[in-house]
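With one protein chain held back, the other chains of the complex are shown just where they sit.
Letters A, B and C name the chains as they come in the text, with residue numbers starting at 1 for each one.
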Amino acid sequence: MMKLVLDNEERMVRDSAELFLTDTAGPSLLREVRDSGNPLGYAEPLWQQMIDLGWPGILVPEEFDGLGFSQVAMGQIMEQAGMSLASSPLFSTAVLGATALTFAGNQQQKTEFLPKIAAGDLTFALAVDETARHNADHIRTVANKTDQGYSLTGSKCFVVNGQSADMLIVAARTSGSDTDKNGISLFIIASESAGIESVTTSMMDSRPVATIHLKNVHADESQRLGALDQGGATLAHLLTVANVHLTAELLGISGECFKRTLAYLKDRKQFGVAIGSFQALQHRAALLWVEIELCKSGVIKALRALDAEDKDAALLASAIKVKACKTAELATNEAIQMHGGIGMTDAFDVGFFIKRARVAQMLFGDCRYHLNKFAEYSGY
Amino acid sequence: MMKLVLDNEERMVRDSAELFLTDTAGPSLLREVRDSGNPLGYAEPLWQQMIDLGWPGILVPEEFDGLGFSQVAMGQIMEQAGMSLASSPLFSTAVLGATALTFAGNQQQKTEFLPKIAAGDLTFALAVDETARHNADHIRTVANKTDQGYSLTGSKCFVVNGQSADMLIVAARTSGSDTDKNGISLFIIASESAGIESVTTSMMDSRPVATIHLKNVHADESQRLGALDQGGATLAHLLTVANVHLTAELLGISGECFKRTLAYLKDRKQFGVAIGSFQALQHRAALLWVEIELCKSGVIKALRALDAEDKDAALLASAIKVKACKTAELATNEAIQMHGGIGMTDAFDVGFFIKRARVAQMLFGDCRYHLNKFAEYSGY
Amino acid sequence: MQDDTAFRQETRTWLAANCPASMRSYMPVGETCSGGRHFQFISDDQKVWMQRMAERGWTAPTWPTEYGGGGLTKQHAKILHDELNAITARSPLTSMGLSMIGPALLEFGSEELKQQHLPAIVRGDIRWCQGYSEPNAGSDLAGLQAKAEDRGDHFIVNGQKVWTTYADKADWMFCLVRTDLNSAKHSGISLVLFDMTTPGVSARPILLISGSSPFCETFLDDVRVEKNQVVGDINAGWSIAKYLLTHEREMIGGIGSTTAQKTVGARAIDAVGLREGRLADEILRGEVADWEIDFMSHQLTTERVRDESTSSSLGNASAMLKLYGTELNKRRCELLLALEGLDAMRWDESSEARLWLRSKGNSIEGGTSEIQLNIIAKRILGLG
Partner (left out) sequence: MQDDTAFRQETRTWLAANCPASMRSYMPVGETCSGGRHFQFISDDQKVWMQRMAERGWTAPTWPTEYGGGGLTKQHAKILHDELNAITARSPLTSMGLSMIGPALLEFGSEELKQQHLPAIVRGDIRWCQGYSEPNAGSDLAGLQAKAEDRGDHFIVNGQKVWTTYADKADWMFCLVRTDLNSAKHSGISLVLFDMTTPGVSARPILLISGSSPFCETFLDDVRVEKNQVVGDINAGWSIAKYLLTHEREMIGGIGSTTAQKTVGARAIDAVGLREGRLADEILRGEVADWEIDFMSHQLTTERVRDESTSSSLGNASAMLKLYGTELNKRRCELLLALEGLDAMRWDESSEARLWLRSKGNSIEGGTSEIQLNIIAKRILGLG
């Protein structure tokens, strides 16, 4: 029976991630990255230390030199990354890249790429979105069949880590019309390939994303990830995994915001008493705490569902994305409101959390998108 | 310029309605009606006194022996009726009947019926709904053309005052299919007509409604209200008027619930102090008060729009029905919660308000129905 | 200890053979089996089902076998729960004996009291009610005034209780009384047990807005209570009271519920219908999905809290589960009214309206939502 508590291995991963990230990352590091104008959007030493800890290989099977840990274990790192606002290629490479290859790669692709992911030698990015609001059913980028393989043309936007990744996983249409479920194929493309132009966009969470223009970009048959025209299922799985890990990150953000707000309520005095002694604030804090607790249960359930290859994983992912988005919205808004003026200043850290939260909420579908999906999966 | 305050005439109507209904009606009268099993659902002496005050003729033009007052004036009575839970045929007769005839009746019909309405000699009911959730676009009752006029067959449900009204205004299809906007005609039918079977349903607000079965019910040409097949516009207008007056009633219910709750907050002691000294309750009370104030503005605006024959009246009616429903839901729920156990007992009056509120919310479309309508009217 | 798979298999087989067909369906309101001296079974099947389960101790699966319980581990109890749900089995017995005073006796009662009361609870022979609130002691429960005068080997109790669930149908009451008038508010309270047929006990049902009368006002006039019927130490009843309140919260929060219900989504499809595979009312569709997600989150949280808990009580977490569970149930009832429209507002016995009205009490009884928020703020979050 799947327990909704961590097992020993998972707890160990969590504890070490907490220890390491609390020391090493934190809002101050993100502030440094932002203020230095670092085009990567993350601190290279932090990423190097993550590599030293073996994190890129958490989801990579042991036969490909990874640690072969569970999605639950990976989720603990994502949650801690949310709490510490740690920015790195971990999500795009160690979650999305590793999952894509493990799930859909052939033996040759696995052998070629997975050990490099595990070793931190290669970073990945998932290039799927073509609109500012996620819509996985809408793929216009085409991959036309040529004598030598395929020729890809189109544009992808808001590609996380797209400006720095070595390899791109590109969703392109090999048949059907713009909104057909079938006819999508995935390709592994080196970001340095001829015909790729990448434009960096600054985002409010200080993590740049890329708009990637593909013009007659060549791909061999060997670069196709999974069966021709059948990439939709892989993509759906990837998006499920992506969203579950985003909920873990959002949970971390909510939890950390709440922790800081609670401390402030106990510390800040007005009218001669701590503002946390005012019952109206107490009740709001209590309600927020409850929402975060509920969110926590959903996150671990969804992570367990990934590990169990539960047929309801997509439904659970949508359900908990809804919950995590709403909770993060409440937690970050209450954090600013309860901190009062100080929370509005850039010198204070809470702004970094609310900015990151909204971007993570919107990535791969916000609460409205997933509410709709949940209803669809539920048959109404 | 239409001011959102009452003029002298309107204030006079309001003050006298308040004085009269506070003295005469109130939850205790409704309780009496309920416990006595009175099949009318209202106290006849109350209705008789309303007649003596001239209320059935408030909206009837002076040339037909009415008072020719404004919709705003009528709305004041409806609000006071909400506060005092006064049950009577006023809404179905003096609002719906009078408006239907004034808006769509020919000279002969006006002359025949309006003076009788004003004198309180004839009561009306509007038979439109055929489903438990209002859907004005769905009319299956048919009126087939015959040599002598029309023959009506179908069923109407949840007809307010349908079990006691002398006359029914029946919406029936004279052409088109079930959901066509066009092809609806209205008929004035005596409730005693051959072929009508009326079944009374007890409702939770202690106001019975009727299910009315029509089987080959005859109607002359002279009984048709308005142009053939063009009844949809009249019906739409009637529903706009109905909903605006329901919002006035809901405002009254919300206001009275709040007044009683506020008094209880000041009176009830726990932990040695009045519970109204707890800040969490204070803030909730303040938020509720604000919602009621907002609702108040919408109600008078919508009533004024009816008087001004504003082209946006339907949009305003839907907007304020949404607001009034949500406010009433909040006000009645908070009333029970803040009263604690006592509010759950039948011996206490607050239960009568919540029961009436939900029925009034649902009649002619609840907040979801009207939210959808509002979006339609707004072009999205 | 038997292994999980074998236990599951054996349980499944036994249920298949012993759960009457008519007990395998969603339980309509009013058909709960409460047991007690005067209980009227709705059918032979209901009686047989209760008795068969009681024989195995499965009306109280985790209680020790020496008191008639099932003696199951938490893990096996969960398997039993799942297997019962799988066949939509009705709860064989639902009572305040099982959910409230039984656990309290197991924790705080003397061996004599356990022997006297627990087996009768498991068998469904004795139905219990709770004497807690008083007219002026609601949220401020510790302000209770019913007093018990010490008469050597017994007490004489005088006072008035309110919101005593089915006091008019119960056989015994567990009751909070003040045994020391001079000590501070939370001291000097004792938990005592007495038979409802004791002279001086009278109960008057309270009619609720839903039209039902699950609660009573109970009057205690010179009621004799033996001293051996005090649970725990005299004057130390407040800590037991708090323990019991926790259990009550868990119960009202729907945490121990073994009754499966049709989902709101399914009822929405019935009431509103589908259009191109989507609920025909788009606004309701969003609300239903939102509710289902929150409901799922609450269920998962109950499961997680159980998985994390090392004792049978969920402690302060029960405040969260009670708070959220009752607010969810109120939202559910509002949604069902919206889904079914005026049909749901008819005033007859099986009306949805009655359940809706009854649900309003969920966030009041067993400690109001406001009290739960206070508990969370103070005990869990440490806000002063």
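FYI, contacts are C-beta pairs under 8 Å (C-beta built on N, C-alpha and C of every residue); 3 or more make two chains touch, one makes a residue touch a chain.
On a predicted model such as this, the values are computed, not experimentally measured, just so you know.
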Go through chain C and note every residue touching the omitted chain.
282-283, 285-286
If the missing chain were put back, which residues of chain A would it touch?
129, 131-134, 157-158, 201-206, 209, 269-271, 275, 278, 280-281, 329, 333, 336-337, 340-341, 343-347, 350-351, 354-355, 358-359, 362-363, 366, 368, 371-372
Touch rule applied to chain B and the missing chain gives residues 1, 3-5, 262, 265-266, 274, 276-277, 279, 281-283, 285-287, 289-290, 293-298, 300-301, 319-320, 322-323, 371-372, 374-376, 378-380
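Methods note: only the chains that are shown with their structure count from here on.
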In terms of CA centroid distance, which chain is the most far removed from chain B?
A
Rounded Å distance, chain A centre to chain C centre (Cα mean)
42
Chain C residues counted as touching two or more neighbouring chains:
370, 373
Can you pull out the residues of chain B that are in contact with at least two other chains?
278, 280
